[in-house]
Structures are given as structure tokens and as C-alpha cells.
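Below is one structure, written out as C-alpha cells, with a few remarks after it.
What you see is the complex with one protein chain gone and the rest in place.
Chain nomenclature is as follows: A and B, assigned in order of appearance, with residue numbering initiated at 1 for each chain independently.
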Amino acid sequence: MENINIKINGLDVSAPAGSTILEAAHLAGIKIPTLCYLKDINEIGACRMCVVEVKGARNLVAACMYPINEGMEVFTNTPKLIKSRKRTLQLMLSNHEKKCLECVRSGNCEFQELCKEYGVDDVNYFEGSENHYELDTSAAHMVRDNNKCILCRRCVAVCDKVQGVGVIGANNRGFDTAVGSAFEMGLGQTSCVSCGQCIAVCPVGALYEKDYTDEIIDAIADPDKYVVVQTAPAVRAALGEEFGYPMGTDVEGKMAAALRRLGFDKVFDTDWGADLTIVEEAHELVDRIQNGGVLPMITSCSPGWIKYCEHYFPDMTEHLSSCKSPQQMFGAMLKTYFAEKEGIDPKKIVSVSVMPCTAKKFEIGRDNENAAGVPDVDITITTRELARLIKRCGIEFTALPDEGFDDPMGESTGAGVIFGATGGVMEAALRTAVETLTGEELPKLDFTEVRGTEGIKEATYKVGGMDVKVAVASGLRNAKTLLEKVKAGEADYQFIEIMGCPGGCVNGGGQPQVSGHVRNFTDVRGIRASVLYKNDAAKAIRKSHENPAIKKLYEEYLGEPGSHKAHETLHTTYVKRTING
Amino acid sequence: MKSLDELKVIREKMRGEVGYRVEHKTPVDIAGAAASYLAANGEKWDTSYRAHVLVCGGTGCTSSGSKRIAEKLEEEIEKQGLKDEVCVIRTGCFGLCALGPIMIVYPEGSFYSMMKEENIPRIVEEHLVKGNVVKDLLYEETVHEDEILPLQETNFYKKQHRVALRNCGVINPENIEEYIGTRGYEALGKVLTEMTPEQVIQTMLDSGLRGRGGAGFPTGLKWKFAAANDADQKYVCCNADEGDPGAFMDRSVLEGDPHVVLEAMAIAGYAIGASQGYIYVRAEYPIAVERLNIAIGQAREYGLLGKDIFGTGFDFDIELRLGAGAFVCGEETALMTSIEGNRGEPRPRPPFPALKGLFAKPTILNNVETYANIPQIILNGPEWFASMGTEKSKGTKVFALGGKVKNIGLVEIPMGTTLREIVEEIGGGIPNGKKFKAAQTGGPSGGCIPAEHFDVPIDYDNLMAIGSMMGSGGLIVMDEDTCMVDIAKFFLEFTVDESCGKCTPCRVGTRRMLEILDKITKGQGTMEDLDRLEELAEHLSSNSLCALGQTAPNPVLSTLRYFKDEYIAHIVDKKCPAGVCKELFTYKINPDKCKGCTACARVCPNSAISGTVKNPHSIDSDKCVKCGACVEKCRFGAIYKD
Partner (left out) sequence: MLHRKSNVPFSGTKEQEQALLKVIQELKDEKGALMPILQKAQDIYGYLPEEVQKIISDETGIPMEKIYGVATFYSQFSLSPKGKYRISVCLGTACYVKGSGDIYDKLMEKLGISGGECTPDGKFSLDACRCVGACGLAPVMMVNDDVYGRLTVDDIDDILAKYE
């Protein structure tokens, strides 16, 4: 592409045509502060933090939106700009609940960081009336605290544009503008799907998951409880970020060590549950293909996606695989199979999961997720909560040795680990389903067509003389596009993988928050996903149906995939909801 | 569909009817070029009626009951058997809204003002049957000892020059043929058959026409940019979301001459290559909306909108969209966002609408008054238009004259007219012998112009230079009883209400400015507050996302510039020099004037006044709520503010 030459702070900078001032400055190693801007998602120029001076322009301009043109002269750090940004921060502060010490984001708040950078020395400089809002605690997974909201609207944009859900938006006008739901109803009354993407992008402490770290500390301390933890594949790909490791560091070993030191009775791996899911789901797919079941079959691992389907495509829930998610399968087997085997009363087991996901907090309370008559999973926390838990309990994460998971539910394959990236479930399922359908061993295990961070991916595979058409979507707006094609009869897939969060679980709503200025110039999903694919490639066993622990489970407990017992414990049901609650 | 020739036939037929009214409006060229065109034929105008009675059907007169007046008139005319001799025409606004309901009778041009239903039978009997003008019901300024002046000879109209308003108060806006009779749609015909789009744009550039909605961007340039961008679809929009409090020229054009806007939009569509237009009009203007709907329907029926106009292959149609009460939607990107069905929040520019506007397509947006000039520019040539006005501001401008001035109403004057001429000559000066203090132009985005700039010729650049702006043309006159801090606060209240809430400086900053102003008007302000107010004003000017936020501080900045001493009086002396800010004065009774009639004590809602009959009363300032009821009641002028 053609390059354009401009001057920034007197330096010659060359950047591709179509770049914004912000992008050109980034190329030149100049940081312009942003708050509302999220590339491709929230380009609204509202917060006015990124104002710069352009020679000849009457007013300051927003660098995040302003396109460069040949010969343009830009200044990003004049005294006037530095003061302007400071005053804008102070204006925001004047209507912001400044309870920073008791805020969950204290220390990684983008607003706080900017106040520090710009030397805000008087938080009451523009003191005046403030808006006061009630906390919204109605949703299972999160709290909305508008008192801290700075109206950057990143959450609104991600909910509407990325997820196609749009249950939060700007209401009212002027100083009374507030992010909320229709008629100020609580999120729990809306068709919010609990994906938590809004939390992931919130620069401040206005949106946060309901925190269960203290419940875990109490459970572990209770001698009558047998506390078991499982960790989702994507957690190991991002947890390190909370402890200063560069993005893309695999901390599986340290995470297992930390969990053990926290005092869990068993440290297991959701990957085991993922392998089990594949065996059941592949069986279901083969059964649907061979016996004229409803096709395409759509994966059911992502609880955000499931809730979305129930609200927005209630007529398509028959397409959903009846398989529980890996977390729930794991929980079900923990309280039945493992409990029986170990002779533990399932009522005494506290089943804890660590997930990159906030929708899991909703999922554990669903109907038919209680194989042993008690909930399959009792407490689910996000990657962020785990980091908090580790810090609170005084565990020096970086000093830990690498350790493994416990047996038997810690044993997993490469197929289980790639669940955390978009296309991973599809690839894992294909590895098993193709071998099941053809009865032959696959020469090559990498289904690269379904890898990558694009929103929608399609592929066709020849399986024993039959074309198997598959599609993969992540992010619910993409899911909607795909489903509408299916509904309109424009696509004849047999199998679809859908993940609620864009890029899959690695970019889940429960993952460590990445500040806007990093996110805007980094392929967060790709880098985190690479951890999982590396992990997969290094595994000795890469097909779920070859996991010895899973084989043993079927031998000892379940019988065959799709057996009556499997159905009773590992499969679930869905409800039909409406787009308005 | 009408061809150009058929249009000519209609024009021939109608020109007599319209010309009859136009003729009697000399020497002021109210119908502008239409009259000169007709005059070129040097003949008496044919009309099938011996008298035309024009009743104003604008909002001002309608709200004071003109509809009923017109109905009564028709009843009486019917009763007297004059139906075939006298016609009643409901026109748009004449401009002198304070005198409504207004009625004019031709051929005499008799100007009846403040009409009442019960006067109608007398006027019909005396004037229309017997031919005697009913002098005592005429607008007093037109009645002189020995003669009765036509309206155009009065001070209010004499200095005016009507281009944009030329048909308002002349034609029946609900009859397309009357518009055609004033050379209506001739400009569109000329453009489509004789000019290339480039020539149209060049004509606009040569005319020097600048946008009448606010900042005064050259219209031709806007069109040129939009024409240069290729797209499968482009749009022409009309901003009729007139939002400045006190400005109503756009409404008057839409009510009085809706076709001129349609014609101009079609011309713009041809120039930039658009086939669809949108008019975004305030829902608060029901008469304008109704007349626009009628006009669009008639224009479609005559083939002047729709497919293949005049058989030239040019398609253009127009849709109406109603605003829903958001001042910010006067900002171009907000207006487009609103048409798209969203909260009317502005978006940053660039990209400019000429590249990416409505539905992300190249779009031009002009306001009503701008459009109202365009057919005339096409017909009379750019030189004609450029001959009016000042070096950088060509043509005329309509102002809504209001506030403390005798003649309240709409005035259209050549650019370069001075404030003094407008206020003293056209406006008839300040009532009650009070002194002129300032004039506010540009509404909430503008500023206050003090007496020292009374003789500055008004145009875009001069107004900017003295800290105000043209805006859409509101002009509010203030006298010595007006507190400038209170006025600044009034406008800030407006912008706080109307801020969309999207960008930080405007959302929070306007509120903080208002809070400081509120403190000052309550006598609680400090000099530090004043510094902070100025700092905020400058911050908002340079940091806000859109023009609303950028200009919101103007009322404060301009009053600080010219009337800083008033701010200081509020802060340091705790006094409001104009006696407006309630917390800063007390009511007192002058014992020399008080007759002890007890009227004040009886009316006081809080029993703050005490005294015995026939003895001077006094006010307990602790109890007084400063409602002013006593002042109204006192017949002796004994109560004063201190």
C-alpha cells in the first residue's frame, strides 16, 4: 500500500495511506493516550483523551479517528495538549466515584494510570454535582456500577457490534447519560448472554464479575469439604499476564503448582472434560449423520453461545448438541464416577472451576446440570479471580516450580487443550469423528482450515467418500450471520462450532483485562491461541478418544459413548427464551 | 408529468393572480425576480378577482387565531355574495408576528393587524362592499393624517430586501400553481436542460452563497466536494431542525414557500448526482410539516419530483423525517445519525459528509434559508446575488428579531446592514424609553454584542471577530434591565439540557460551567470561580467533539469580554446591576411614595409586608421571596429594588 509522509513532533513519519494519526504515531513509537477507542469496535472520538494539534486545524482533533494526509504536521505533546488532557481527566473525575482503594481495578485501571501519567494532582479541581446510581447485581455473573462509569462506551460497542446482543446502551442525554438497559431493568432481566466481553473491555471498575474467591478460601479451610479444582485450557494461556509474564506465555505448570499450594484436594484439568466432550459429541454427530438427525449439529461448549441461541434463535435449539460443556461433564463425573471410586459423599465435594469465562457463572445454575443430584459445579471463578486468589494467599507465582495435574482427571490430549481457541473444538471433534466414520487412522491431525482468528471459517472434508461441510464462528455477531445463512437454506453444513467470545475462550470475558492501547495494536487472540496450539503439538496423544483416562472412564463407568448412563450424566436440555428476556 | 411547456402555460395563467399582489408591493421588491419577470411584459395583471384578501397562516398568526379569522372572512364574503369578486388566500408569514393575526387587502394593500373575529363583518361590509378602508383597524404605523401607507412603506419593511422570504406572505403555499406563477420550478428546468452539473456548481461558487445555518461554509464548495466523490448513491439533505431559541426563519420559509426548498434540493441533487433527498424538520412545526407534505405530493403529481423529471432522465425524490426534540440534531453529523434511526449524537469529522454522510454515502446538507436563495441565483445569475452584501458575505440574511424591541418579527436585510439599522430603524427601537445594552446573535452558540459595536456591518466574519456568530439568525435585543450573567446562565442551561452527552468536555464541562454561573448569580461566586469558568470555556471550545460543545462557551466568553464588570459586581459587591438576580437585591418601599393602600400587603404570598392603612408600609427582607407580586400591584411606584 502507498505510504504517506507526515511530521509528528517535528519527526518525519511514514505510514500507510488510510492510517489514523494514532496509528502513525504508534509506528513512530509515540504513544497518544486513549480511553474510548477500541480499534474496529469503538471508534467514536468521545473521550477526547487522544486530542492532538494539527497545523492549520481550528481545534484540537481526535487522533484515533483523524486520517493522515501528505505533509500533515502533528503535535502530540505540547504544553497545551498535556494540560487539555489533564483537564479532561479532571472533568471525568468530577463525576466519578473516587473510591479507588476499594476498587477491583485499582492498580490496573486505565483511568487511574492516565491520571498518574498526566500528573493529576487535584481530583476535585472541577468539583460539582455527581450522578448516583444503584448497583446492578441482578445478573448471575456480574455487577454493573455506573458510579464508576466514565462513559467511554466500549462495553456498549462490544455488546452491540461484536456480540450482536445490545442489551446495554447509552440512555438519557447530556450529564444524565448513563449506560444501562431498557427501562433501567437489571441485566439479569434482559437477554444478556453473560459473555462478559463488556467486563473485558471496561477500562475502569464499572463492570466486574461477581467474585467468589473468599468462598473458595472458606471451603478449602473447611475440614468437612473435599475441594477439587479444574482449570480450562485457555486459563493457562493468559494467567501469566497477571503476574508480569509476556502475553503468550504458557503457565500450565506454575498454575497447577499454585492451585496445589492453595490447598485444593485435587488439581484436575478441564482438558480431561474436553476430551470426554469430544468423544460424546463426535458420537452424537456421527449418529445424527448416519441416522438422519437434525443437522447441522452445533457445539454446546460455550454457555454464552447457548444462552444466545436460546434467546435469539429459540427455533434452532434442536441443532445444539445435547452434550454438556467440558466443565459440566467434568463436574458430573467428579461427583459420580470419581466420588464413587474414591468413596466420597458427593455432597461433601466442592467442585470448583477456573474459567476464562463469566457465562460459566450462569451455566452452573442451569437445570439438568446436576448428575449426582447436586450441582455438577459449585463455584466457578474467572482467570482474573484466580490471580487474585493466588495473590491474596501469598503465593509467589513466579517462584513456583512447574508441576503436573493429578490423576485420573488431570490426564488430557492435545485435542482437549485446543478447545480454548476458536476452531479448536471443531478440530478436536474432526480428529475423532473422521476416524470413527472411516474406521481408519488420520494421516494428518492438523485441520488448519479451521484455525486462525477470523470470525467465520468454513471447510469441506472428504470423509469416507462423503463431503462433510463444517463451519466455525466466534463472536455472536458472526454466529448470527452464520445461523441466518443456515436458516435461509443457503448453507448445508453438517457441523458448526460456535464460541460466544471472539477468538474463542482465550479471549473470554473472564480473561485478564488488556488495556486499550495494548489491545489496539496487538493480536491478543492469536498470541494466546498460539500457546494452546504449541501445547497440542507437543503432546504425545492428540486425539480425545485415545486419552487413556477417558477410555478407562468408559470401561469402568459409562460403557459406550452415548450410552444410557452417559445420557443421564453428560447430556443436558435447553429452554426457549425470547429476545426480550 | 408536466413538461416544460406545460409549466409555462401554468405560469402564464397564474402570473396574473400572483402578479396582482406583487404589483401592489412596490417599491419593495417582495417577489424579487418574479416581479421583474412579470414587469418585463409591461402590462396590468389579470386577475379574476377585484380584491385579494391575504390572511397570514404562519404559526405566529395561527396561534393567535388567524385560522378562525380566515373562516369568518369566507363566511362573510359568501353572505355578501362576493364569492366571485373577492378571494381569500392563506399565506405564510408576513414577518410582523407581534401584530398577528394579520390580514392584507389588495389592491389597496391595507394592512389590518391584531384582527379579531368580531371585526370581520365590518371590514367586509365597509371595505370590500363599500370600498372604504376601515382606518381604525389598520396597523397604526400605516395610518397617517392624509394618507394610508402600504405596508412596504413602513419602517419595518422599508429597509428590508426579501430574497429568501420573497414569496412568504404573497402566495398560497398550498397551491403549487401559485409558486409556478412566481417562476417556480423554472430554475430546475433551466438547470436540467441548459446546464451541466459543473456549471451549476460553478454558479453556486460564483454567487458566494454561504450556508445560512451557522458557520457559513460556502455552499458551492460543499457541493463540489460531494460531486467529486463517486458512489452508487448520494443524498441531499435539508436541515429544517431549526433549534435556536428565538429563531424561526426556516419555519417561515417552509410554511410560506415550501416549494422553493423542494426545487432547490432537486437542483442540488442534479449538481452532485443524488437521486434522494431528506428533509429533517422539527416535529414542533406541525404547519410546516403539513405544508411540506402537501407540497411534496403536488410536486410528485406534477412530475417535478420523481422519475425522469421534465423528460431529462433525472430522478429525484424527497422524504420527510421528523425531529423529536434534540437541538444537537442541527449539527450535520448528528442530523444524519438521527435520520439513520439512532440517538442524534455527532460523530467526528473527517470523514466529512461529502465523503461519508447519511448511510455512509456522500451527502450534502444545507439549511432551509440557504436553499431558499438557490432558485433565484440560478434564474438571475450569480452576479445578481453577489452584488448584494459585503465582500465575503453575499446576499441577504433573515433575522428573527426579538426581545426588548418594538417590532418583533422576521426581517430580511442585505448582509452588511448595521445592528443600529436593524434595532432602531427596522425594529423601531427599544420600548419604554430604555437603553440598548446588547444584542445576542447566534443563539446558544453565539454571543452578546455590546453597544460599542452598534455600527459594525453584520456579516459572518465581522460577527466572529466580535465574539459572536451568525448562527441561524436569532437576534435578541437586550436593554438595561437585562443581567448579562443571567443571560449567560440562561444559554448554558440550554446547552446543558441539549448536550448529547457523548464527549467528556461538553457532557461534564457545560454542567460545571452552569454550576459556577449559578453560584455567581446567587452571590456565592469567587474570583477563583471566574478564572475556572474562563478556563472551562476555553477547554470546551478547543476540546469538544462537535460544534455544539465548541460553541457552547460563547455566551460566557462574549459576556466576559464585554461585561466582565457585571460578573465582578456579582462576585465582589454581591450586587446584580440590572436587578435580575433575586438573591442579590431586596425589595424596599419608598415611604415618600407609599400611600398605605395595603394592596401590596394583601397580595404578598408570604406576609412579608407590614404596615397600617394610610401609613407607609415596609418589607421584611427575611420573609420576602422576591416574587415581585407587590411591585405589580403597587399603583404608586413605591416599591423598588435595592
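The criterion applied here is as follows: contacts are C-beta pairs under 8 Å (C-beta built on N, C-alpha and C of every residue); 3 or more make two chains touch, one makes a residue touch a chain.
Bear in mind that the values here come from a model prediction, so they are computed numbers and not experimental data.
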{"item": "Residue, one of B:M478, B:A537, B:V556 or B:I589, that touches the chain absent here", "value": "B:M478"}
{"item": "Omitted-chain contact residue, chosen from B:A324, B:A465, B:M527 or B:V613", "value": "B:A324"}
{"item": "Options B:P107, B:P245 or B:G429, residue touching the unrepresented chain", "value": "B:P245"}
{"item": "Residue touching the undisplayed chain, where the options are A:G128, A:G169, A:G253 or A:P314", "value": "A:G169"}
{"item": "Of B:G57, B:G100 or B:P414, the residue in touch with the unshown chain", "value": "B:G100"}
{"item": "Residue in contact with the excluded chain [from A:D136, A:D378, A:E427 or A:D536]", "value": "A:D136"}
{"item": "Contacts of chain B with the absent chain, listed as residue ranges", "value": "58-60, 63-64, 96-100, 243, 245-248, 251, 283-285, 321-327, 338-345, 359, 400, 402-404, 408-409, 440, 443, 474, 476, 478, 482, 490, 500, 627-629, 632"}
{"item": "Where the unshown chain meets chain A, residue by residue", "value": "134, 136, 138, 160, 165-173, 180-186, 189-190, 578-580"}
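Just so we're on the same page, only the chains that are shown with their structure count from here on.
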{"item": "Inter-centroid spacing, chain B versus chain A (mean Cα positions, whole Å)", "value": "55"}
{"item": "Contacting residues of chain A [partner chain B, same complex]", "value": "44-48, 51, 59-62, 65-67, 84, 87-88, 91-92, 94-95, 126, 128-129, 150-151, 170, 172-177"}
{"item": "Residues of chain B that touch chain A when the two form their complex", "value": "326, 343, 345, 347-348, 350-351, 496-505, 507-512, 515, 532, 535-536, 539, 541-545, 550"}
